[in-house]
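One protein chain is absent from this view; the other protein chains keep their places.
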Amino acid sequence: MAEELVALSAAELSEKLQSKEVSSVEVTQAHLDRIAEVDSQVHAFLHVSADALKAAGEADGARKLGAKLNPLAGVPVAIKDVLCTSDMPSTAGSRILEGWIPPYDATVVARLRKARMVPIGKTNMDEFAMGSSTEHSAYGSTRNPWDFERIPGGSGGGSAAAVAAFEVPLALGSDTGGSIRQPAAVTGTVGMKPTYGGVSRYGAIALASSLDQIGPVARTVLDAALLHDVIGGHDPRDSTSLTEDWPSFAEAAKAGIAAGSLKGVRLGVVRELGGEGFQTGVSARFQEVIELASKAGAEIVEVSAPSFSYAIAAYYLILPAEASSNLAKFDSVRFGLRVNPPGGGTVEQVMAATREAGFGPEVKRRIILGTYALSAGYYDAYYGSAQKVRTLVQRDFASAFEKADLLISPSAPTTAFKFGEKLEDPLAMYLNDVATIPANLAGVPGLGLPMGLAAEDGLPAGLQLMAPARQDAKLYSVGATLETLLEANWGGSLLARSPMGKALRATESEKGAQS
Amino acid sequence: MSESHSLDSEQVAHLAELARIALTEDEIKKLSGELSVIIDAIAKVSEVATPDVPATSHPIALQNVFRPDVPGKTLTVEQALSGAPEREGDRFKVSAILGEEQ
Partner (left out) sequence: MSEQTELMDFDKAIELFEPVLGFEVHVELNTKSKMFSDAPNPASAEGEAAAQEPNTMVTPVCLGLPGSLPVVNEQAIRFSISLGLALGCEIAPSSRFARKNYFYPDLAKNYQISQYDEPIAHDGEVSIELADGRSFRIQIERAHMEEDAGKLTHVGGSTGRIQGADHSLVDYNRAGVPLVEIVTKMITGTEGSAPEVARAYVSAIRDIVLALGISQARMERGNLRCDANVSLSPRGSGKLGTRTETKNVNSLRSVERAVRFEIQRQAAILHGGGTIVQETRHWHEDTGMTSPGRPKSDADDYRYFPEPDLLPVEPSKELIDELRAALPEPPAVRRKRLKEAWGFTDLEFQDVVNSDLLVEIEQTVAAGATPAAARKWWTGEIARIANADGVDAASLVTPAQVAELSKLVDSGELTDRLARQVLEGVIAGEGSPAEVVQKRGLKVVSDDSALIAAIDKALADQPDILEKIRGGKVQAAGAIIGEVMKQMRGQADAARVRELVLERAESLR
């Protein structure tokens, strides 16, 4: 029973909860047990909530009273540690915030609670979301459930791995340059970076304010859409939050599943997001998806986005610049770590000693880089130029979207690499974000979903769909159609073929045989 | 900007001072090498950033986003000071701002 519950999608759990076939307490307990069982190996969680069962009980209580509940009421959800939670430590994977419990909830967290979802814990991440592997977490790396020797992607490797390891059906992530989509790609899961402003950033510990976006992490497109419906929408506490009324993303995903066809959809293949630098097995799977989509009625067009080749450069100027300023608040005065230099010192020396001890090497690297990019005499050449590249990237998107309804590409150039492989070569690590960064620079939404296993290593490869700003619903409908077609080919979900997925099924059938 | 964009140790040390990080000598040396490589790679933004291209600072262009002038709920003093590494009474405590030589 418990194994069965953790293998279910959020949508399936939702049905069972609504029909009162299971209680939220049962569902939550099953997931807590699963975490207790596997997380010592996966290390997806930095903190497991002591109040999860209480929240589950309250959701059950509300249901008993006949309250009209959100479809996800009673469903457990994990929260990336970049988000402020008033009942759990919020460290952003950094030593400098060790043990810090914020006196407030992030808006998205408050919305989870309001929907009576069950926050089950906080997930691991690269320190302050800087990285593509979780190797930059101050609390140890998360392992990829497909292969414990490999990275789960980053920065949101914890959320992706938790979902891939069936520790939780849903999680929240944050995506500044691919931190939701790249982990989804390498763990065979689904992740969505909404339109900039579509989901509130209030209470998300900022990396780069003009790039950060909170989004859902799940095992299916429909689950991601259900969670997006809970967290999305205007928040007056975030000035960059969009005010429009959004359609139901879950309805869009359901329509996509039902459609079974991509007739009338123009899919644009971005010339610059493929070819050289992309792993053979990734490119092969991508070609198959294109053929599949074409067979399903989609019109495939090739589009060019020449300025995308400058996107990484622009990104690694804008991000460090904004981050260097955003991270200045970690100064040992109001919260977090304080390190006094030997023999004491002035407040300036205490701040410098604290930041030296509290920040990891990648954070220091980017703060120094950002400080340089903004400093007198360099601003125009670096930060100023990067902001102009941003304009060019937006123009490329605009012209591409004249020819295509959605753009399609691999989410990441490679499958999961091994721990340590790129740790000493920051530039190589940065190149991992080549396909995901343009969407952040332009603020457009991007959906990542599995597209199969690369032949050479048997590891998942990820597909990315991008839409014009504010057309997130289109991603869910087309994404759900593609997912349905792919799973029909595979004869089930990709994750079911992962070692952990197989083990779970084996235990289930064993139990089934016993009973 | 076609020349090499090397950052020497002295520059890194100055940047670390601006960023209030007490980097060690080793870190400074290592960073100066790493950052020079990175800056070489990212300096290419200036190739296409011609004067006729306007800068974009927000991905989605909005303007005049305001809040009505209505006071809301504040934190309690205990909440405000809950994360303070050190406090004295209801204020945050920090070391002396000026060193002894001043």
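As written, the chain order gives the labels A and B, with residue 1 at the start of each chain.
FYI, contacts are C-beta pairs under 8 Å (C-beta built on N, C-alpha and C of every residue); 3 or more make two chains touch, one makes a residue touch a chain.
Computed from a predicted structure; not experimentally measured.
Engineer: Write down which of A:58, A:272 or A:331 is the residue touching the left-out chain.
Structural biologist: In the full complex, the listed residue that touches the missing chain is A:331.
Engineer: Among A:49, A:209 or A:279, which residue is in contact with the omitted chain in the full complex?
Structural biologist: Considering all chains, including the one not shown, the answer is A:209.
Engineer: Considering the complete complex, identify which of A:23, A:124 or A:240 is in touch with the unshown chain.
Structural biologist: With A:23, A:124 or A:240 as choices, the missing chain is touched by A:240.
Engineer: Determine which one of A:110, A:311, A:351 or A:434 touches the chain that has been left out.
Structural biologist: A:351
Engineer: Just name the one of A:63, A:80, A:201 or A:422 that touches the chain not displayed here.
Structural biologist: The single option touching the absent chain is A:201.
Engineer: List every residue of subunit A that touches the chain not included in the displayed model.
Structural biologist: Residues 83-84, 90, 92, 97, 100, 102-104, 106, 201-206, 208-210, 236-240, 321-322, 324-325, 328-331, 333-335, 347-348, 351, 371, 374-376, 379, 383 of subunit A touch the chain absent from view.
Engineer: Kindly note down the residues of subunit B that lie in touch with the hidden chain.
Structural biologist: Residues 17-18, 20, 57-58, 62-75, 77, 80-81, 83, 88-98, 102 of subunit B touch the chain that is not shown.
The working rule: only the chains that are shown with their structure count from here on.
Engineer: What is the distance in Å between the mean C-alpha positions of subunit A and subunit B?
Structural biologist: Taking the mean C-alpha position of each chain, the two centres sit 25 Å apart.
Engineer: Enumerate the contact residues on subunit A facing subunit B in the complex.
Structural biologist: Subunit A reaches subunit B through residues 100-104, 195-197, 210-211, 236, 239-240, 242, 307, 310, 312-314, 316-317, 324, 328, 331-338, 340-341, 344-353, 355-356, 359, 361, 364-365, 367-369, 371-372, 375, 381-382, 384-392, 394, 426-427, 430, 440-444, 469.
Engineer: Can you list the subunit B residues touching subunit A in their complex?
Structural biologist: Subunit B residues touching subunit A: 1, 7, 11-12, 15-24, 27, 31, 34-35, 37-39, 41-50, 53-60, 62, 65, 67, 75, 79-80, 82-86, 92, 94-99.
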